[in-house]
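Note that one protein chain is taken out, while the other chains of the complex remain in position.
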């Protein structure tokens, strides 16, 4: 076990040890340090903050109605970019640090220790493989987006908070990839098909199922998931008014994204409400 | 009173006695043990777990908005398959173990002990009689399903969580069975008419009234009731978008149901939120 | 002060005195006992229960979203049928026994004691004058009913819980009675015009304003107000489905009302949730 890189960080040793103890006591085994082969780079303290943020993301998404008992959120490992963190198979609202597991890009749990995995972890593994710019992924069944996934009407960005939609939100039709299935992206082949439809976009709807949302950081992917939901509801309402609707121009969206697309102020609020101190 | 089968179970004697005492103190008389004729098989410990689950189901359905002050949920007795458990006439949100009563398949309370019965208990008795595969039944007035019960537009499965709808959700028109009524299924004749319309389906809407949902287990019938509600809302939204809507294919639904249709992960979450420890 | 009728009641003297003390301490002066002319019959203990129920009704209507900061609920005095009880001018959610005042049928507060009155108390006074069958009245601005008050589309009973709508829910157009006004029913003349439009119906919508709902008892008028709201939402949803909609037949409604129209089971639940013990 190489602790040197950790010691080099700015995190005081005492603080680090306390956090390790907490994580281990809570059942979060930093498996990456013990994994036999191939030996990944040692975990950075960032990975511990990442676990905190990932737990927060689970709670926030549940509190904001993006996920119910189903759906999941993952984050790419800070240093071991061929690894990602994802909870064991449990409702997002109940996720604690002890539930967070490490996976490789084939969707194998590194140290399962008897914990069961989400059937659809291949959504995450295949997108991390295909998209080096993506560090966080949400899979959800948010009610408001289901009608758009089933309809020929496409999502359009109705206001600045959901401007990322201007980049395009394709619909994944699992029949194209797998014919008649049980609708689940439960193997690498279907995961790759989904990643191909997603391409370089920030999100894709999944017909009859839900959506996948990606981002560079956990706060970004959480913000996108929340405002994807709001946009779906508001676009439906705008259509029902039966007037002409003006959506964001892609140039307006690009400029807003460049300056403001990280949802930082919202992240602080969501976290405070989902995890009271 | 034959206690032998109970003693043979894996439940320690001390635990069993404590639970019996609790149930009896709370007013839940395991009447099946005392009933005169025909003598049913003795209650299994399963029946006690069933009471816990039935109380949980009542609270969950209230918390999730499936029922308000009206509506009820029952479960077939674990061993005495010609008996079922149903609360006395009280709002589901207030049901405790003490309110759970035992009924025969004619809708007679075995040991009422002065407690009043739901007027529409015949919904339950007649469906248990007609459907040996059904072990749990919900009757509800969930708002979202009322428009579909009153409309010529039929429910269709819009996503995997409500895939059971692909088997068909017929509409019970009480006028066909009883002409002008007070709308209530308050006797065996109307209960039989409803069971005939339900046939082998997982649910039926009742025009101007609500729905009946059935399943093999309590978690399944609770999950179906919750996602019947979600589906009704989402299908209405999809229709309002005025594009073409693609619903689940019956083969997709069949495959998902076979692998995942039990809502187990959700049941744990719902129970934890409805009955805090 | 004649206490004899009160003493004749089944309420033990000690209990009665304690409640009087509570009411008086809380500022509820049983003014009817002191009023000079015409001397009304002495208050029955029923009036004290009525205050409890009226406070509960205010809290329930706020909790269920029927009223926000505006709206009010009154009850006819149990024995002095030419008097009614109504809170001073305060948001329903904040009403306590101390806020309850007594009014005559001209809308005059019997013992205001410096407390201000709702501007629209004439809604109540004129309906009590015109409808001897009415013992409780709600005036509300419930959001869901506003579109129906403004539209040429009429409310119809979509399910058994709102069957009373089958008797008819006329729309009061204040322009017919008063031309251009500030929209408020703030005098006896406008109150009489509203009572005439209401006629013998259970409720009337008020264009650009809200509704008035009446009933024989407080639980009935509260239940009708709550399910008027639900019906408005569900009817709008049924219309949006664009199929043919079957509403309750007036004979079905009449039969249901006769047997079940009192919302007693719901009242117990609503009260328990609005006023925790």
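Residue numbering begins at 1 within each chain, and the chains themselves are lettered A, B and C in the order written.
Here is the rule we go by: a contact is a pair of C-beta atoms (placed from the backbone, for glycine too) under 8 Å apart; a residue touches a chain by one contact, two chains touch by 3 or more.
For clarity, every value in this text was computed on a predicted model and none was experimentally measured.
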- Query: So which shown chains sit in contact with the chain we cannot see?
  - Reply: A, C
- Query: Which is it among A:114, A:243 or A:276 that touches the chain not included here?
  - Reply: A:243
- From C:109, C:130 or C:184, the answer for touching the chain not displayed is C:184
- So that we can see where the missing chain sits, which residues of subunit A does it touch? 157-161, 163, 230, 233-235, 237-238, 240-249, 251-252, 255-256, 258-260, 263, 265-266, 268-270, 272
- Could I get the residues of subunit C that touch the absent chain, sorted low to high? 68-70, 89-91, 93-94, 141, 143-144, 146-153, 175, 180-184, 207-210, 236, 239-240
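The criterion applied here is as follows: only the chains that are shown with their structure count from here on.
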- Query: Copies subunit B, subunit C: same or different interface, half of numbers shared as the threshold?
  - Reply: different
- When you take the mean of every protein CA atom shown, which chain's own CA mean is nearest to it? B
- Query: Roughly how far is subunit B from subunit C, going centre to centre by Cα mean, in whole Å?
  - Reply: 36
- Task: Would you mind listing the residues of subunit A that make contact with two or more other chains?
- Result: none
